[in-house]
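All protein chains but one are shown in place.
We call the chains A, B and C, going by the order they appear; numbering starts again at 1 in every chain.
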């Protein structure tokens, strides 16, 4: 019997891109609130999701510096399992219920691409960086303090596609500020067969991470730019204004996915 | 309507990892013939494929420097669509018919990963290099001539996983030397849902490239090593002996895939 | 005795970034002629070089896909010694004599950075790509023929810094079209010592490559853009108009450098 969750499937399951779930994650992250043109948001929603008229184009941009592990101390192979991520979440409605949808996401690691595609995250490769906090602060390492600045950037296929700045104001004390809408993605596996080009998988799915922990959360002002680039459409969602910025550490577990609707039917 | 063949699906289909087929390819390649321990070959074959007892563990290792395009001059965006590839093809039988199976393959590009997974190629990211031929030859650029040497190497997740050397003897004049068994892959899309972990797709598929052109083919001796590395199994197929080596240019078109058997049933 | 030309110096000289000269090179290249604002050219010339008033801001942008070797078959380690390069050469005068100066240059390899800094080329890391010609032409691989298109791009520190297109018209038959002005660079090694911040080396030097061979040269139209990017100045030289484009293969040998003037004196 071949073993492995993702490609490749092999006799002992060591070469596979990812061990079977549960998947464990820790990270530092930046979150920047923004509002896009609602028409641009409406244009990118998949079948089954509707524009949230009250959201007025609201979304969040997120930069994550991740560490991943399965059950076998994969975090001790950081060359293979550490990665950086940028993505957008935009507000939408699913049968009237508030959800968030991920139209664009970029990572710098193949195992992360594979896990993402299995959860409906439409990942591409990108070079993602965010300013780090170190216990030894100084001119090169901002403190967790009012006025401290943290920046993030994304490049993909040779183009700068996003840049962000978070300026801290105060520790985040209201947990409601961290509450997110459930993430509903488009799980999509195309078919190459000329006889049958109907996607093999075309579903709305809900991400159900659990055991979410957040530490060292600070809140302040966020600033996001999504520059125009040849061959790219993400700039259609360029902010018309920005809101709060957050900088924190977090951890969670992923071991499930809920299919909400089969769009092939 | 969202557009795009692979993720992400967007209003204008520009951000997608790949345009819809047909997909056009040109490349330079090295091919190295080798024989593995037949028990190692048998251990990695998927359900539905059998060891070819007459092949005696026979396979080929291939290094490709690719250029890709769809219908819209994508070859003019080489930062996005040029890539390098290493893979193994091992001899097998499908219901008694000689075929080749790809157990391991590595590329340095996300669009290539997406196209590969759609064809059953179990691609991971790797750093792949091969010695190039230039019209302006010299000490740094080997001629297409007897005794000329071309090397290839693969690194993935920080480990050197393959190294090869092809030493040219003579122009390849017998087209039979280039004939390949049809490639039969395992098309596999796992499911994360706890309620249903049965793969969404689990099929034997046949690749049916067409309009194959080969130019500047030279034949000689091949040498391949597949070093042992932590967390990797490809070295199980390490050659017990090597055979011919080929260096050539080629082009083909991919626009279809044939499902041979649904392994979920 | 420690061995090695560049860092690190080691007992056997194998770990060094580069073997001692002579250094042998082969490549494919694109060359695009352009004219910048002469004031921008004047602003970037080092002491000892003057604006060439007749050149009217004339320069060339070049994309190279290189293969390098020393005396020990280094071309058989392409992961270490193959690299890609982009640079500008701008017309200048040295004591009234026409020369070309390199203000900006980018490569994707550390050995190439080391060789460059030893020749006065102010190299930074970048991601450089150019459309390739393959003997097996097709939709993905342009022929060497009238109307064929070849593109090049440069990204550094996450920003797209250059893009070019060469459209072929005809084989280049007049060798005068390939003649270049001698390249005069600023050889510069700064000092960190607070007691003495005068550069350790600050010289005008002339590059004296020899045994230059050019093959498969085609000429046509060139197009170059140098986009504005945060933290970068190369766009000051953005073309006001462009001229001919060339696509060819070439080889040469580097084993010497001439000091023209010690600017420290």
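Remarks
The rule is simple: contacts are C-beta pairs under 8 Å (C-beta built on N, C-alpha and C of every residue); 3 or more make two chains touch, one makes a residue touch a chain.
Remember, it's a predicted structure, so these values are computed and weren't measured experimentally.
Checked against the hidden chain, the listed residues B:127, B:193 or B:259 yield one contact partner: B:127. Touching the chain that is not shown, out of A:26, A:56 or A:225: A:26 (per the contact rule at the top). The residue from C:34, C:66, C:86 or C:104 that touches the chain not shown here is C:104. Only one of C:30, C:44 or C:224 touches the chain withheld from this view, namely C:44.
Counting the whole complex, the residues of chain C in touch with the unshown chain are 2, 5-12, 14-15, 17, 21, 43-44, 46, 77, 79-80, 103-105, 109-110, 113, 117-119, 122-125, 157-158, 186, 188-194, 200-201, 230-234, 236, 254-259. Mapped onto chain A, the footprint of the missing chain covers residues 24-28, 65, 67-69, 73, 75-79, 82, 127, 129-132, 134-142, 149, 151-153, 155, 165, 211, 213-216, 248-251, 253.
Residues 127, 129, 153, 155, 158-160, 229-230 are the ones on chain B that touch the missing chain.
We take it that only the chains that are shown with their structure count from here on.
Of all chains shown, the one whose average CA position lies nearest the global CA mean is B.
For chain A, the chain with the farthest CA centroid is C. Separating the centre of chain A from that of chain B, both taken as means of CA atoms, is a distance of 31 Å.
Inter-chain centre distance (chain A to chain C, centres taken as mean C-alpha positions): 39 Å.
Multi-chain contact residues of chain A, defined as those touching 2 or more other chains: 158.
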